[in-house]
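For chain A:
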Amino acid sequence: MNFEVLDKFNVEIIKKENSFEKIRVESSNLCDLLNFLKNSAEFNFDRLNTIIAIDLVDNFELIYDLHSINTSQYARISVIIDRNSPKIPSIIEIFKSAYYDECEIFDLFGIEFTNNQNLKRLFMPKGWVGYPLRKDYKQTDERLSWNEK
Partner candidate 1 sequence: MEYLYFLYIDFLHKYNLPEFIGMATFPLLPFCMVAAALILVVLFLVLMERKVLAFFTQRKGPNRVGPWGLFQTIADAIKLLCKENITPTGAEKFMFNLAPLLAFVPVMVVWGLIPFSSEFDFMSYSVSALLFMTIASIPTLGILLAGYASNNKYSLIGSFRSVAQAISYELPLVFVLVSIVVLASSLNLRQIVLAQISVYPFCGWFIFPAFLGFLIFFICATAELNRCPFDLPEAESELVSGYNTEYSGMKFAFFFLAEYAMMFIMCAFMATLFLGGFLSPFGFYLSERFIHNDLLAQVLVYFEQVFWLFLKTFFLIFCMMLVRATLPRLKSNQLMGFAWKVLLPLSFLNLFFICCYKYFIYAK
Partner candidate 2 sequence: MTKNRLKINIGPQHPSTHGVLRLVLELEGEIIKSCEPVIGYLHRGMEKMAENRTYLQYLPIVDRIDYLSGFFNSFAYCNAVENLAQIEVSKRSQYIRVLTMEMNRLSSHLLWLGTFLLDMGATSPLFYTFRDREVILSLFEELTGQRLMYNYYTFGGLRHDVSDDWLDKVGDFVKIMPKKIQDYEDIITNNPIFTTRTKNIGVLSKNSTLQYSITGPNLRATGIRVDYRNSKQETGNKEHNSHGLGYLVYPELDFEIPTAKTGDSFDRYKVRVEEMKVCLKLISQCIDWLKSNTGEIISPIKQHLLKVPEGEFISNVEAPRGVCSCYVKSDGSGNPYRVKWRTGSFYAVQILPKLLENTFYPDLMAIFGSLDVILPEVDR
C-alpha cells in the first residue's frame, strides 16, 4: 500500500518484526484519517473490523482494524492516549459498528469517547467500580471470590 498520501494527517508508520505494520496517528487527526481511508478510491476501507484497546501501563493504545471488501486490504491505525485523561473522539459517525466497540472499551478500560452520546457499561453491572481490563485493576468484590461452603 502506498501510504505517502497520508502524510498530510501527520502519520507515522511503524514496522516491527513479528508484528503487523501500524499507522500511528494523533487522536486529533483520527476522524479525518478514517474518513479519508474510508472514502478514497485507492484505499476504500469500508469495514471496521474491531477496535482493540491495550493498556501499556503508562498510556493506552487503541488499534482500529480496518478491512476493505473491494481491495482485500487491511490497515491498522494506532492511537496513543494519555492514561490520566483517557479521552478520544468517537468514530460512530464514520463507522456505526464502532458503537458497541466503544461502549465495551469504555466499560472495560474507562476510556471516554467524546461525542458518543449513549456511552454505557455494556458488560459490567451498573455501578461497578473500576475498569477490569486495566493492568492495575484489583478485584475487590468479595461476592465474586470462590467460596466453598
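Here is how the candidates were picked: all candidates are chains of the complex that A comes from, given by their letters.
The working rule: a residue touches a chain if its C-beta (ideal position, glycine included) is under 8 Å from a C-beta of that chain, and two chains touch if they have at least 3 such contacts; residues count from 1.
Please read all numbers here as calculations on a predicted model, not as lab measurements.
Among the candidates 1 or 2, the one that touches chain A within this complex is 2. Chain A contributes residues 16-20, 46-50, 52-55, 63, 65, 69-74, 76, 95-97, 99-100, 108, 121-125, 132-133, 135 to its touches with candidate 2 in the complex.
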